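A single protein chain has been omitted; all remaining protein chains appear in their positions.
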Amino acid sequence: MDTLLEVKGLRKYYPILGGVLRKKIGEVKAVDGVDLKVRKNECFGLVGESGCGKTTLAKVILRLLEITSGSIYFDIPKKVRKKMKEMDSRKFERVKKEYDLSTFKGRRLKDIRRRMQIVFQDPSSSLNPRMLIKDIVAEPIKVHKLMRGRALRDRVEELLSYVGLTRDHLFRYPHEFSGGQRQRVAIARALATNPDFVILDEPTSALDVSVQAQILNLLSNLQDNFNLTYLFITHHLLVVKHISERVGVMYLGKLVEVASTKELFKKSLHPYTRALFSSIPIPDPEIKKKRLILKGEVPSPANPPSGCRFHPRCPYAMKKCREEEPSLINVDDNHYVACHLFDKRG
Amino acid sequence: MRELLKVQNLKTNFYTYEGIVRALDGIDLDVKEGKTLGIVGETGCGKSVTALSILRLILPPGKIESGKVLFWYKGELSVDLLSKDEVFLRRVRGNEISMIFQEASSALNPVYSVGEQISESFLLHQKRELYKAIIEEIEKNMREDNFFLKNFVYRFHKRIYKKMLENSKSLRIRFISLLPLINRYKVWLKKEVSRRVVDILTKLGVPDPQRIMERYPHELSGGMQQRIVIAIALACNPRLLIADEPTSNLDVTIQAQILDLIRRLKENLGLSILFITHDLGVVAELCDYVAVMYAGNICELAEVRKIFKNPSHPYTKALMNSVPTLEEKKLESIRGNVPNLISPPEGCRFHPRCDYATEICARVKPDMVEVEDNHWVSCHNFLRG
Partner (left out) sequence: MKVSITNRKRSEFKEELLPRIKEIKFSFNRFKKSPLSLMGLTLIIFFLGIAIFAPQLAPPKYPHNPYRIPRDGYSAIPRPPSPEHPFGTTEGQYDIYYGVIWGTRTAFRVGLTVVGSILVIGIILGSISGYYGGVVDEVIMRIVDTFMSLPTLVLAMALVSALGRSLDNVMKALIIVGWPSYARLVRGDILSVREEDYVEAARAVGCSNLRIIFRHVLPNAIYPLLIMASLDIGAMVLTAAALSFLGLGAPVGYADWGQMTSFARNWIVGPPDNPLAYWYTITIPGLFILFFVLGWNLLGDAFRDILDPRLRRR
């Protein structure tokens, strides 16, 4: 399958300013070297706890935050991709400039934003409280000057009908809606410009369970109907299971495990992923499982532990884990893990 | 099994600009001693209002209209918290019934250290116990240390604490407490309180309690803050703990830690808990009994195994089908939206969204029926088997 989005060595550091002169005295390594491939028409789930850098990653991909280093390739033609492998470095630099999203500015950036959209976690804050629903949904179309007048209005109604709202909802303010309906409006806005790629940043975690199911079903229907590619960010492993084909697990700014959903739920390898699995409360009182409760808390990304970042909480930590940082290696048919336990070289 | 708390026909309304919000429409439930009752429901179904109404913490425009909250007090299930005065309630709150909230960071006061905040509940509710313990402590010191001058000081301090035990607000004590050097007697109190704070923090598995005590809330992580809130709630050995979504804002691994902690506390202290959550998974892991709430009503109340094995109310069943689980299944959503409680549907409030609704559902509000032992359902056409 074709790759739609490829992220290479992505880093995002926030400077910590201090002192009278507000000099940089440190860095928060929110995202620290992430490699990621999202295939066309798939839903890639990104799982991690708060503060692991998943939202930062999303915002950097959309260029809402300045990138520190790394490159983002979006929808490179197959031919170019093939060529890129055999290019010399100068030519490569030129092609890179052509396709690397992290270097885009002005018009090109605006064009790319037409093709990539985002749905935020909390619909009550992601909709402007002083705008009518019809203006909110129409805004992307207006900004990109795609339609106007009658056509625009029809398009807005069409978009609302996709997400299960009617034209009665056009002339209302966001505060008149329930959380689920607001999230529908936000989804309609994201679809307004016919994007190829939508980042869903915890779209259901501010919603109730019954509404969450509605939204999840709606999202997978929309994906089928409009050939969308999703990057689904969440902290909830069970939600990921229901919507994604592949999952990446993040811990403290790094990907620790990437695998297909089936594979991951059948056989998770990284100790952190396993701990995540065992901490999910299962809605069935009959299951009394032996749980693996992690000690301590997530360390601060301003001062991450040496070596493997998980080692202070890891029940299997060895001497090597403290010293050497594991890299993401393919252990078994596209199942990637960053853990020394599975590094057969060593 | 004894009932510790019994809520009968509780009704609470909110008088807003748009109209009267009928937030609680006659709630009946009971918490048994040493057991955990979970209240599950979606946003706006009235679970938090229930908790606040029990402690009568509803603020205007909200008003408790009718009902009874009977609490086991001095050997009988006799005290109706709704009819008692504020002074009595203040004695109950934090002492007999404690509450912990969802947002730990806003439940803690940012300008006091953690230790000060925990000791506040000791000083509020357990002064007498403290004084007694201090007098014993002084007596012990007197026996060990026979030096003439020190003995004199000890005797003086003991006298003051005895006075305070009789009447802690007497003018003489207040005057003495202002005099430098002489008011050194307060050191005993400080020592005793901090000893108790360390005690309770250790019990909650807080590493290095001496240091954590000195910290301010913003220096602690979310999980640690929630532990501190629990410590404050448990400081006075309450008999009932009301927990309002205590883990909803925490990460799963931290949530697992806190749930484990609550489970251990329940076993060790014989605590009764009223646990409010929207997460069916948490309920399944922690609770003995479950009450499912919808739009201000309890629609099903049963033992946890029974309700998960055999959900009898259509709403309970739909709720369970909409939660993602480990099994492969299609998520079923409940059609429509939660009703507006200003003009709730007639009859059963769930009937417009219910797949099993019949003509009677739109007219008559169903009563609670006991379908099997300890399994109550309020539905006209409850689902069997």
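Going by the order they are written in, the chains are A and B; count residues from 1 in each one.
What we mean here is this: a residue touches a chain if its C-beta (ideal position, glycine included) is under 8 Å from a C-beta of that chain, and two chains touch if they have at least 3 such contacts.
Because the structure is predicted, anything quoted here is derived from the model rather than measured.
Trainee: Can you work out which residue in A:13, A:120 or A:310 touches the chain that's missing from view?
Mentor: A:120
Trainee: Would you indicate which residue among A:54, A:189, A:235 or A:270 is in contact with the undisplayed chain?
Mentor: A:189
Trainee: Check each of A:64, A:151 or A:302 against the chain that is not shown and name the one that touches it.
Mentor: A:64
Trainee: Using the document's definition of touch, tell me which of A:132, A:147 or A:293 contacts the absent chain.
Mentor: A:132
Trainee: Could you please point out the chain A residues that touch the chain left off the display?
Mentor: Answer for chain A: residues 59, 62, 64, 109-110, 113-114, 116-118, 120-122, 125-132, 139-140, 143-144, 170-173, 175, 186, 189, 193 touch the chain left out.
One rule holds for everything that comes next: only the chains that are shown with their structure count from here on.
Trainee: Find the geometric centre of each of chain A and chain B from their Cα atoms only, then give the gap between the two centres in Å, rounded to an integer.
Mentor: The computed centroid separation for chain A versus chain B comes out at 37 Å.
Trainee: State the interface residues of chain B toward chain A in the complex, per the touch definition above.
Mentor: So the residues of chain B in touch with chain A come to 42-43, 221, 223-224, 251-257, 259-260, 278-285, 304-305, 308-309, 318-326, 330-334, 337-338.
Trainee: For a test of understanding, state which residues of chain A touch chain B in their complex under the given definition.
Mentor: 49-50, 178-181, 208-214, 216-217, 235-239, 241-242, 265, 275-276, 278-286, 291, 293-294, 297-298
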